[in-house]
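Since the structure comes first, as structure tokens, the remarks are kept for the end.
One protein chain is absent from this view; the other protein chains keep their places.
Here is chain A:
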Amino acid sequence: MYEEVGPTVSVFDRAYDDPVRVLDEDGEVVGDVPDLDDEELVGIYRHMRLARHFDGRAVSLQRQGRMGTYPPLSGQEGAQIGSATALAEDDWIVPSYREHGAALVRGLPLKQTLLYWMGHEAGNATPEGVNVFPVAVPIASQVPHATGASWASKLRGTDEVFLCYFGDGATSEGDFHEGVNFAGVFDTPTVFFCNNNQWAISVPRERQTRSATLAQKAEAYGIDGVQVDGMDPLAVYRVTEAAVEKARDPETDRPRPTLIEAVQYRFGAHTTADDPTVYRDEDEVDRWKAKDPIPRLERYLRSEGVLDDERVAEIETLVETRVAEAIEAAESEARPKPEEMFEHAYAELPPELERQYEEFAAFREAHGDEAFLEE
């Protein structure tokens, strides 16, 4: 079972169906542990705990009518946190809509994520200095953006690498093919990170493609493809780090882009509007829950003496406080102003839109907000 991949052997030289692993389900070491110091390891653990707790609270906010539809991430923290942690400060992530955990690592305040799902325009305003592309809801549409953005980095001679997230379902879309193909042709510094969580809403991975793995699709584009245990944050870190390093190096003798397939599971629904009990078995969910990335890393860190009860309790308190503060901040945010609809549609409002805005404002002035709010 245990296959040692030495430091001189590339992590990419392996069969597509042979996932890179570092910890097994019980947190026992089964592969090369990445070179991270204790604080970095605890950082991964803390971010996973934060993402998990945030997720649970977000789902209940939706249930209580305090937030709109929300896509949960529980089960996917290992893939999100492990990969985002492997980036350098100037690198970027290009997310789909479920990467709240990865965005958190990249410095996006939790309040922003909440505001977006609470339907505030402000939730889309990623602060300057936070290298996170806008959330992309239409499936796979962000893949060519990541290629183009990293291509710009190559053309301008900057050092930034772009890490693009998408799901298993996205690999069926034309945009996936076109984006990854371009990356291969133009040898861009891009890491394509597929969160294969087994289900595209109700469609299982094996009905998405007849390919045995998603990693092997890289072969057709002439780039590296590798599978990783996506519920093992250290394995994810290790693979992403290698892919990022290769992407950044113009002198590499391998293709700069990589397709990573992180094999994982979404414990919850596709979104809060979805009921997964209609299409999948509880047994299957339980089997995957045994692979939960959080207790797995915790066991390892305890066995290494990096974590103990006291430290874990501290982290729990910190996590609860940070999420509570973010919710408090998001819920105290003023109701968005209707003017925001018109702002930023163009650099300068065209005359017809100016006219529409004036008509709107005059009506609102005369009739008040209740003239718009139906219920």
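The rule we apply is simple: a contact is a pair of C-beta atoms (placed from the backbone, for glycine too) under 8 Å apart; a residue touches a chain by one contact, two chains touch by 3 or more; residues count from 1.
The definition used in the following text is that contacts and distances are computed from a predicted model.
Protein name for the hidden chain, per its UniProt entry and selected from "Selenium-binding protein", "Transketolase", "Ferredoxin" or "Branched-chain amino acid ABC transporter permease": "Transketolase".
Within the set A:Arg63, A:Arg207 or A:Arg287, the residue that contacts the chain not displayed is A:Arg207. From the options A:Leu23, A:Ile44, A:Leu61 or A:Val135, the residue with contact to the chain not on display is A:Val135.
Even with one chain removed from view, chain A keeps its contact list with that chain: residues 68-69, 97, 116-121, 123-124, 135, 137-139, 169-170, 172-175, 200-203, 207-209, 271, 273-274, 278-279, 335-336, 338, 340-342, 345, 352-353, 356-357, 360, 363-364, 367, 370-374.
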